[in-house]
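Note that one protein chain of the assembly has been removed; the remaining protein chains are unaltered in position.
What follows is chain A.
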Amino acid sequence: MKTVKTLVSSIAYACLLASSVSSIALAAECSGTIRVLAQPRDGLTLLEDYKDEFAKLSGGASFEIDYLNENDRRAKTKADASTIGKYNVYYVDEANIALFASSGWVVPLTDYYPSEYDYADFDPGRQKVATYDGKVWFAPITGGGDLMVYRKDLLEAAGIKPPTTLDELKVAVKALHQPDKGIYGIALRGQRGSGANVWRWMPYFKGFGGEWFDGSTPKFNSEAAVKATETYLDLFQYSAPGTKTGGWDESTGAFTSGQVAILIESTPLVGMAIDPKSSQVAGKVGYLPPPTPLTGGGYGHGLAIGTKANADDASKACAGLFIAWATSKENEQRRLEANQFSELNRTSIMTSETFAKLYGPDLGQALADTGKVTAVNFWQSPLWPDLGDRWGIILEELIAGSRTDIKDGLNELEGFAKDLVARSQ
């Protein structure tokens, strides 16, 4: 019976794939190489095994993906899109999509995204961050919010319940911090950048009621920002060594190597932490939404169609087809089968039986719970990367101790923000 079921589902799956392929193939007449500038993602690497499938689907086109780490990818995409425009597809994110869209460096995605690929199936939160000025600009390749991941064994040994409030978190982090035994209470991000230290600081800022702007008037120089910074610096006393100038890699690396008790990070961390191939603490990990009142940092990264390299509609359609294929249900199913948790974005996949079987009901519940506190923490403006990066430098100075006056740092940022807004008008 099971064999028959498998056979039937395989035939159905093949028919679905064949029908979508044939309908698109009729329309698509692409050739040459679609050039993609991205940051390393297992899901994108996996695509490279299926180049022949895309060639068949597109009528002969191939693709080439260049990878750069997050900060370098941001710098290079900005430089390329604003000058020569060598890449047909850019990897963009929630923080720079407003800049790319308002500068005309990318085109609205849904104009060239074949309807058969069902854009509406993407997680609604990720659709939201991919939307700017009422238009959809990218198809998600990763995204989500925050989760608090903790070492069950360490908390149990210390008789500490998983913290659900910020006050409880502070107490737990302090109690679990045992550097002489190679265990650190928490790991934070100190490295400068709107997507680095500022990203992890923002849940405190928004959680304390902070706001970035009211129209074009800066509002962030407030009690909430001071309190958020004090709290962040206070917690940094218990952060693992190397994180003062470290980002995602250093924090998650310290946790998965068994040196951190509690970590609040973006949801892909869970996939890494519970996978024995990438984690020495797999099997000892619990997860919950971030403690109250912290908000989760809602984010989404994805692929967008470059304007300059795709001079005509046909090129844009080919780039759109590549993006649709790369983020299709079929490819996402392959990512699920390859245990690439952080690369899953479609509701149909995340609510599937395979997902539940692979990751268990607890993670599904934690993801659903954290979805309720996930928010857009950053200022949704083309000017955000500039402002966020400047605050990242000041924050890194405060963390490293080369500056100590928080209020003075915020005053400097406010002056910078006023200049920034004036320059843009």
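We adopt the following convention: a residue touches a chain if its C-beta (ideal position, glycine included) is under 8 Å from a C-beta of that chain, and two chains touch if they have at least 3 such contacts; residues count from 1.
Here is the rule we go by: contacts and distances are computed from a predicted model.
*Asks:* Out of "Ribonucleoside-diphosphate reductase subunit beta", "Actinorhodin polyketide synthase acyl carrier protein", "ABC transporter permease subunit" or "Pyruvate dehydrogenase", what name does the UniProt record list for the absent chain?
*Replies:* The chain we cannot see is recorded in UniProt as "ABC transporter permease subunit".
*Asks:* With the missing chain put back, one of A:39, A:58, A:191 or A:279 would touch it. Which one?
*Replies:* Touching the chain that is not displayed is residue A:191.
*Asks:* Which of these touches the unseen chain: A:162, A:242 or A:364?
*Replies:* The missing chain is touched by A:242.
*Asks:* Any idea which of A:74, A:126 or A:335 touches the chain not displayed?
*Replies:* Final answer for the missing-chain contact: A:74.
*Asks:* For the chain not shown, which residue from A:82, A:164, A:278 or A:292 touches it across the whole complex?
*Replies:* With A:82, A:164, A:278 or A:292 as choices, the missing chain is touched by A:82.
*Asks:* Which chain A residues touch the hidden chain?
*Replies:* Those residues of chain A that touch the unshown chain are 71, 74-76, 78-79, 82-83, 99, 102-103, 179-180, 190-192, 240-242, 244-245, 254, 257, 259, 382, 385-386, 389-390, 393-394, 396-397, 399-403, 423.
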